[in-house]
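Provided herewith is a single structure, encoded as structure tokens, for subsequent inquiry.
A single protein chain has been omitted from the complex, and every remaining protein chain is retained in its original position.
To keep things simple, chains are lettered A and B as they appear, and every chain counts its residues starting from 1.
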Amino acid sequence: MSREALLSVEDLSVEFKTRRGRVAAVRSVTFELAAGQCLGIVGESGSGKSQTCFAIAGLLPQSARTGGQIRFKGRELLGASRADFDRIRGREIGFIFQDPMTSLTPHRTVGAQLCEMLQHHESISGAAARQRAIEIMDRVQIPDAEARFSMYPFELSGGMRQRVVIATALILRPALVIADEPTTALDVTVQAEVLRTLRAVVAHAGTALILVTHDLGVVAGSCDEVAVMYAGRIVERAATDTLFRDPQHPYTRALLDCRPTLEQEAGSRLQTIEGVPPSPSSMEVPGCEFAARCPVVMPVCTTARPPLTQRRPGHAAACHQEQSA
Amino acid sequence: MTRFLLSRLSIAVPTLLIIITLSFFLMRIAPGGPFDADAQLEPEILENLRAAYDLDKPILEQFGLYLARLAQGDLGPSISYKDYSVSELIAIGLPVSLELGLTALLLAALLGVPLGIIAAMNQNRPLDVAISTLAMTGIAIPSLITAPLMTLFFGVMLQVLPVAGWGDGAWSHKVLPLTALVLPQLAVIARLARGSFLDIRRQNFVRAARARGLPEWRVVVFHALKPTLTPLVSYLAPAVAGVMTGSIVIEQIFGLPGVGRYFVQGALSRDYPLVLGVVIVYAAAVLLMNLIADLIYGTLDPRVRRQTLGAGRA
Partner (left out) sequence: MSELSSALQRNAAELRGESLWRAALGRFSANRAAMGGLILLAMITAFALFAPLLSPHDMETNDWERIQIAPTLEQNHWFGTDANGRDLFVRVAAGARVSLAIGLITTIVSVLIGVVYGAIAGYVGGRTDQIMMRIVDVLYALPLFFAIIILVTIFGRNIFLVFAAIGAVEWLTIARIVRGQTLSAKQMEYVEAAKSMGAPTRRIIFRHIVPNVVGPVIVFATLLVPTVILVESFLSFLGLGVQEPSTSWGLLISQGTSSLDTAPWLLVIPAAFLAATMYAFNFIGDGLRDALDPKDDA
């Protein structure tokens, strides 16, 4: 039907065996990503968005049990060996972690960490590696890249470090980059800039991007499509402006309503969603997980889980309510 | 760098001075000591003491002379070994003790670190359990027990190793004392290495290194190893102190002619100059090791290194 998707995730589930029983971080997630596309995954803490990304990149801990399928460039990733992942990570899938303060090795220079990737995955000379490293540092807007090449991470600010991390994710020109809350840990003033840089570099290279965040504002400017996750499942997926303009799922609508606007009256209360999301260690419920907090809940919502259905081409939602435009 | 050294010395030097001062005055006031009026010492010893310690002079002048002599390496005459000065005795015993101690430390580090890391990499699996249990044994069972038991087993029952003596440095005479000395330190170092490696392995940057497609051996060697080893440097000085303490008992058990043996003899026969002289030397050694350990730590951690050279945040 459609051209071969770069990444195809089908019915992915991720469970952890802990001392206190089984924890279902991801219950069932299905989506596709085409080459060069940017997908935003939005959700609260505990919605399973990060674990989904770890599953794709093979970064889950030993105690994790997965189900479903993850096909990347036609090959199955779930259950692949460490050696397979070593070949894929960095070279075909780049990963950007959330906290730049801790994701770079403290006792090695940033230049060394970049060159290491080049020299390991491709056999090129030290001088050539250094040149490419400085090039990519330039491209991610690190000023005075040559000087910064020999600096240690602690000598760089948070925003600068995250740019280095972005550089490591892109230096081998992978087909897909996964960014797990890349700006959450940064100062607000720096967030927008780093995001812009990320977007620019990714677009320039034609790399597909999965951008995970809890902040709707982040996806608004950056992504072609957005998937909203709740309690380990995708509850809505649409093109970005469609989602913002005409959300079909009550949770999405509530999220959008929560954002404070400039038109609000000063001193008015902030909009919130009543209740708390179910914890990943809770049991599976027969119906919709959002039912307990849903403003338009119906009796069927607690007994039957709504499947993710297409409302319109390119716009799917998992809700029993039929929405009109 | 100089500021760093100076700040370290500012603790070390006063400490040594305090120890020296305490030694001096404790000797004078100790009841039943050689300076006690009722002490029953042979006249020639008393003569030596008088000459050596200028007992006719006012006490502060005595102290000054004592310090001056110390600076020249003169630790006074021994009371129990009549024809020897303390410095001479220490000089005789030092080669043996040094060889034993340094070899023990080296072995403990060279074996302990890999063992600890291997245990950590196999966490909770049989290999880890085995190594951790061995380490627990090394820590719990003192050389007090291991040395005689090993002597009993290898020396008396199997008769493959000599029971005592230095035998002019023959290899066979060193095996048992070395093993007894190494075991406790090996155990501690292995445990520390294991704990440190487990801590580091959990860190974000290790996971990030894996996410960059680096194979596990690269992750371990280039990203996890150095932070694992750095905290172990702080154990260097306690390790030296531990080896020194252990060697006292080991030399006693095996009858080795080291400084520890003289030390014990001195204590048993209340030979103050000998005992205090040895303690001063030992204290100086420990302080020196502390300083060296701090210096090494300073060069290992790039943060500390850069801070002394001064580069700002970019």
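In this section, a residue touches a chain if its C-beta (ideal position, glycine included) is under 8 Å from a C-beta of that chain, and two chains touch if they have at least 3 such contacts.
Just so it is clear, the structure is predicted and the values come from calculations on it, not from any experiment.
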Of the candidates B:Met121, B:Val175, B:Leu229 or B:Val249, the residue in contact with the absent chain is B:Val249
Touching the hidden chain, out of B:Ala12, B:Leu134, B:Leu161 or B:Leu225, is B:Ala12
Residue list for chain B contacting the dropped chain reads 11-12, 14-15, 18-19, 23, 26-27, 30-33, 123-124, 136-137, 139-142, 144-145, 148-149, 151-152, 155-156, 163, 198, 202, 241, 244-245, 248-249, 252-253, 263-264, 266-268, 270-272, 275-276, 279, 282-283, 286-287, 290
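In this text, only the chains that are shown with their structure count from here on.
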Between chain A and chain B, the Cα-mean centres are separated in Å by 53
As the complex stands, chain B meets chain A at residues 203-205, 207-216, 218, 222-223, 226-227, 301-303, 306, 311-314
The chain A residues in contact with chain B across the complex are 57, 59, 82-83, 85-91, 95, 97, 99, 102-108, 116-117, 120-121, 144, 148, 151-152, 154-157, 160, 165, 168, 172
